[in-house]
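My questions all concern the structure below.
Only one protein chain is missing; all other protein chains are in place.
Our next item is chain A:
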Amino acid sequence: MAYLTRTLPKRVFTPSLPQSIRQTRAITITTLQPTPTRPTQTTRTSKPRQLPQRTYHSALHARLPDHSYTNSQTAILTSALAHVPAHGFTATALTLGARDAGFLDVSVQLLPRAEFDLILFWLASRRGLLRGQVEEGGLFRRIAAEKGKDIHELSVEERVRGLILERLRMNAEVKGVWQDALAQMSLLANIPLSLTELHALASDILTLSGDDAVDATWYTRRLAVSAIYASAEVVMTRDPTPDLVETEAFVERRFEDRKVIADKLIGIGQCAGFGWNTAIGLGRSWGLKI
């Protein structure tokens, strides 16, 4: 035993973990440094700047940034968002944003996807804000207080519902122009990125709600949340009420539907199982070698 306790820390190799986290952060910081005005050739690499990409989930590494835009791109996009309620997700908003950020009209060339980049940036930054509200803003505490519950009594589904509604409320200021954005997102070339972003949102909502399923429901839950959110977004664009009451009711109904469908599917599955077992039993009673 004494031997085990002595060797265990070495095998787990914990001391290296914080260091690796720090390393990831250090990389993120260097990639986000402002580009020098006249850079020396030694500091420049010939490869384009790529933000770290990770295809797996890790609780041990720092979270990847919500979007992969560089500093200059973020500056233009952030200032452009201020013009979105007035001008929509258009090239005009981008140009005005570039001017506000101290760039020229021509500098919108920094964004190869133009308007769609603005939409993606909006989606990604709102997703980041949602996470921030949960992690620092005490969103769940507020939701629990509204329902008159303790924060620990909130079920995963209640949390998911709260997060979807909170995310929809963030769209309230661009409600009038959001249909245009949805149209842009549904263009053939833009569909893959739009779906990726929708999945990222669904995944974030479920992770933040404390959903830790690792079986097949991992997929069905994300699919269900994506479907509910995407349809609620369309309803939201036509919701005339100031507090999105209709949208809220719509989301409630969809969650009930989901429950009904889930119950039905379980029922059908059970029925099919019984039928199968009966058929096998019947066959065996007839002497079939099953």
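By our rule, a contact is a pair of C-beta atoms (placed from the backbone, for glycine too) under 8 Å apart; a residue touches a chain by one contact, two chains touch by 3 or more; residues count from 1.
In the analysis below, contacts and distances are computed from a predicted model.
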Complex member absent from the view - protein name from UniProt, among "Putative exosome complex component RRP41", "Protein DIS3 homolog", "Dynein axonemal intermediate chain 1" or "2-methoxy-6-polyprenyl-1,4-benzoquinol methylase, mitochondrial": "2-methoxy-6-polyprenyl-1,4-benzoquinol methylase, mitochondrial"
Contact with the hidden chain (one of A:96, A:139 or A:177): A:96
Hidden partner chain, touching residue among A:82, A:104 or A:249: A:104
Touch with the omitted chain, as defined above, among A:70, A:190 or A:220: A:70
Touching residue (missing chain; options A:112, A:242 or A:287): A:112
Where the missing chain touches chain A, by residue: 34-39, 41, 44, 46-49, 70, 72-73, 91-92, 95-96, 98-99, 102-107, 109-113
